[in-house]
Structures are given as structure tokens and as C-alpha cells.
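Taking it in order: structure first as C-alpha cells, then the write-up.
Excerpt of the complex: some chains, original placement.
Going by the order they are written in, the chains are A and B; count residues from 1 in each one.
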Amino acid sequence: MTDLDLKELQRRLAEFAAARDWQQYHTPKNLASALSVEAAELVEIFQWLTPEQSAKVMDDPKFAHRVTDEVADVLAYLLQFCEVLGIDAAAALAAKIERNEQRFPVGSAEPKIPRRHSTE
Amino acid sequence: MTDLDLKELQRRLAEFAAARDWQQYHTPKNLASALSVEAAELVEIFQWLTPEQSAKVMDDPKFAHRVTDEVADVLAYLLQFCEVLGIDAAAALAAKIERNEQRFPVGSAEPKIPRRHSTE
């Protein structure tokens, strides 16, 4: 991870949209939809791969480029969404991690999936 | 935006998963799916709202809490996805912004939607 911070990226995205008069499209509702569309484009890359193939996806430069590009798009719409609603994404995540550390104590952690399925 | 950086959050998420033995579930394929599910939970909050209602969603504390929580979840899965594939999300976005500045020059910018629809 570089030292580029989210605040700076969010500001550049806001300037980019303003310069092109795209803010009119950037309702929270539309940005949430756009975020989900980009997330689906990431899923699409993996949809027919086995778990093992999915773990090697960066070995193929063409796949690696697509994956990296979709990551950028997801982050871009997440930051634009946060911009229009005044949300601090990094602070929200830090708070969530703290809550989850209480909710899922180490050692007594529930498995992510029901026992029936995780053990069969 | 706080001064919490993505690198630090990504590291804490990796430790959190490792301590609970959840890494076995964290294939890139599964994390991309989980990211898209969280993005859909954000969309769900807005699905029946008008554009105007969507812009006021943070005025209601209950909605504001849900929205902030889903933002945290989206960012969490995005960073965990980047962790397992060795992707620098902030650098990917910075590079994408630069490409888009070339692709959509100010002044000659194409509207986001076809003229037929944007002007009728």
C-alpha cells in the first residue's frame, strides 16, 4: 500500500466529477448502484473459476489488469458515495473492526458457516 | 477522513481473520462475492427511495448507522480481497484517475448517458 491517502483520492474524484458536471448524476442512490455494478464486474472475473484457479488470477497479466482495474472502480464509487453523504470510510471501518473484536472473541469464534456444512 | 491509512486497516483485518482461522474461506473468489453481497446491502437501503429521499438519508440516525455500517463492510471486503491478491487499492485508483483524466478531457466530456435519455 502506498502512502496515498483516501482523503486525497476522494478530493480528486470530487474535482473530476465537478469539472465534467457529473455531480447531477451522483445521488447516493445512483452511486450505491454503480458501486454494486462494479463489484459484480469483479465477481464476473471469478464466476467460473475453481477456488484454486481464483487464487492464481494475478499470474496472468491480462486477468491481473482486469482485477486491478475493477478494484479501482469499486474504491472510486465507494469514495464518491462517502463524499456525497459525508461519511469517513476509514473511521467507519476502524470502528467496525473494534466492534467485531468484541463480537467474535478469539478462541470462541463461531465458524462462518453452519457446522453441518463446515464439517461434512 | 481521518489519518487512519488503508495499509494499517488492511493489516488489522488480516490479523483478525488469521486469529479466527477464517483465512481458509478467504479465496479471492469468495471475497469478491462477499464484497458484492455487502454492496447489495447498501443498495437495499436505497431501493425504494426517490433521488431526493436518498440525498437526506443521513438525517435519520437509524438509516445513517446502517449506511455507515455497510460502507465499513464494503471497504473491509475490498481490503481483504486486495490482501490475498497483493493489490494496492489506493495506487490502482490513483492510476485509474490519471487514465480517466486523459480519456474524458474537461469540456469535451461525453455525458454519462446517451443524449436521447439525458435530454428528454
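Note that a residue touches a chain if its C-beta (ideal position, glycine included) is under 8 Å from a C-beta of that chain, and two chains touch if they have at least 3 such contacts.
Just so we're clear, the structure is a prediction, and the values are computed from it rather than from any experiment.
**Student:** Wait, 2 copies are placed, so what's the full copy count for the complex?
**Tutor:** Copies in the complete complex: 4.
Rule of thumb we're sticking to: only the chains that are shown with their structure count from here on.
**Student:** For the sequence-identical pair chain A and chain B, what is the superposition rotation angle on Cα atoms, to the nearest 5 degrees?
**Tutor:** The rotation relating chain A to chain B comes to 180 degrees.
**Student:** Rounded to the nearest whole Å, what is the centre-to-centre distance of chain A and chain B, using the mean of the C-alpha atoms as each centre?
**Tutor:** Centres of chain A and chain B (C-alpha means) sit 4 Å apart.
**Student:** Mind listing the chain A positions that touch chain B in their complex?
**Tutor:** 1-7, 9-10, 12-13, 16, 19-22, 25, 27-30, 32-33, 35-36, 39-40, 42-43, 45-46, 49, 51, 54-55, 57-58, 67-69, 71-76, 78-79, 81-82, 84-97, 100-101, 104, 106, 109, 112-113
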